[in-house]
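With one protein chain removed, the remaining protein chains of the complex are shown where they sit.
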Amino acid sequence: MKKVINYTTMIVIFTILWVILNESATLFQILIGIIVSIIAIYFTNSYLLLDDYIAYYYVKTFVLIKYLIYLIFQIYKSGISSIGQIIRGDSKVIIIEYESCLNDELSICLLANAITLTPGTVTIDKKGNALKILCFEGNNEIKDAFDVEVCSKFEQILKGRK
Amino acid sequence: MSFYQIVLLVIAFFTAMVIIRVIMGPTIWDRLLGLNMVSAKIIMSIVILAIIQDSSFLLDIALVYAFLGFVGTVFIARFIERRGNL
Amino acid sequence: MLEKVFLILTVVLAIISISTTKLRRAVIYLGLFSLVISFTYLLYSAPDVAIAEAIIGSALSTILYLVALKKFQVFTIYYTNYDYNEINYDHVTVRRGQILKDIEKFYVDREMEPQIIYTTENFKHILKTKNYDLLIYQKHSDFYIYGFEKDYQLDAIEGYFMNEDHGNLDINIIRCKEGEYNDA
Partner (left out) sequence: MIREALTVILISIGLVFMLFGVIGIFRFKDFYSRILISSKVETVGFITLMAGVVIKYGFTYFSLKILLICLVVVITNPLSTHAIARSALISGFKIKEEK
């Protein structure tokens, strides 16, 4: 039952994409969209992936929206702090290691993506759930966010993915 | 000269500055960074051009650019990282 | 006005991409060139040509050039210094620039592709772990060049530095056996 709901959500999202790309929302267009998205999901399931599509790439819609809103907030925060950095012009760079408390691939990739967009950090390497992060030396904000024992805010959001 | 044409000119100026960095850049990774920035700027200019001409099919081209610039950059970075083994 | 800026940029990029000596740089310049020229096509209201140029020039031909470059061997040269803080002294910096320029010229003359990497790691660590072709280690004003015994280019480098007049650089060439230091 849960699987059916998940697949229906995927089909609805793909149909919306089809309608946006075609710029017309007539009944005929929506029908074609539904058929094309069913074919696309079936093809990916049977030829491109070993496992089910849902097991790899499904993210709850609510979690995705929460993640995007928090991400945009963080991006703006990071942009403003980077401008200060550019004006000051200090440039000492170090590499720190960070062990994440997530343990499935897609969540770790989303976390790495978010880290790359947040203030003064770029993810460089990933091995299992250990990430190597490049950051500025005197940046206390990062130390507060990543040296803690408990998970950071992003990880708390991403934990409820399935 | 409308506001959007001035915006387009400013973006063109920024593109020229980034290309100067690409030509100067001491390491090959600086050049790659420049390639990435130029492709983002070209996407922006296409969107502004779509506003000026008021034609939404130009946005499809912007979408294609967004995917392709990414593919080129990642391939070159991977090539350098593995020293010739793609 | 706008068209003129982009036209000048295309001409500059085209000239640079054929006059550079390193092929990987030329690939990047060509990618940039095709991005800029396809926007120029859009400005002259030819979106169909622009989309073809973007697909072929920016993605397909970049990958084709890279596959062609696979056949073309890249020489990895590591450069490391005894004391990295010392690199600010003018005297040392000029000598470093001289030897790197010479080695680059040596490889470019023989139509090979050198890639120079500056690192701060200890040279023994690089000898053990990294996959190198040549390692240049500078201690004050002496240079040590590490290379493999079987590499016939090493003799050529020695001859190159002996024959021509390169100032008074102190160069020692050390030959390692294959796999003696290198675990990688």
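Every chain is named by a letter (A, B and C) in the order it is written, and numbering of its residues begins at 1.
As a convention for this text, contacts are C-beta pairs under 8 Å (C-beta built on N, C-alpha and C of every residue); 3 or more make two chains touch, one makes a residue touch a chain.
Just so you know, these numbers come straight off a predicted model, no measurement behind them.
Only one of the listed residues, A:26, A:82 or A:156, touches the absent chain: A:82. Within subunit A, the residues in touch with the undisplayed chain are 17, 20-21, 23, 71-72, 75-76, 78-79, 82-83, 85-86, 89, 91-97, 112-113, 116-117, 119-125, 132, 134-136. Residues 3, 7, 10-11, 14, 17-18, 21, 26-27, 29-30, 32-34, 36-37, 40-41, 43-44, 47, 50-51, 56, 59-60, 62-63, 66-67, 69-70, 73-74, 77-78, 80-81, 83 are the ones on subunit B that touch the missing chain.
The definition used in the following text is that only the chains that are shown with their structure count from here on.
In terms of their C-alpha centroids, the spacing between subunit A and subunit B amounts to 23 Å. Interface of subunit C with subunit B (complex): residues 1-2, 5-6, 9, 12-13, 16, 24-25, 27-29, 31-32, 35-36, 39, 42-43, 47, 50-51, 54-55, 58-59, 62-63, 66-67, 69-70, 72-74, 76, 115, 131.
On subunit B, the positions that touch subunit C within their shared complex are 5, 8-9, 12-13, 15-16, 19, 22-23, 28, 31-32, 34-35, 38-39, 42, 45-46, 49, 57-58, 61, 64-65, 68-69, 71-72, 75-76, 79-80, 83-86.
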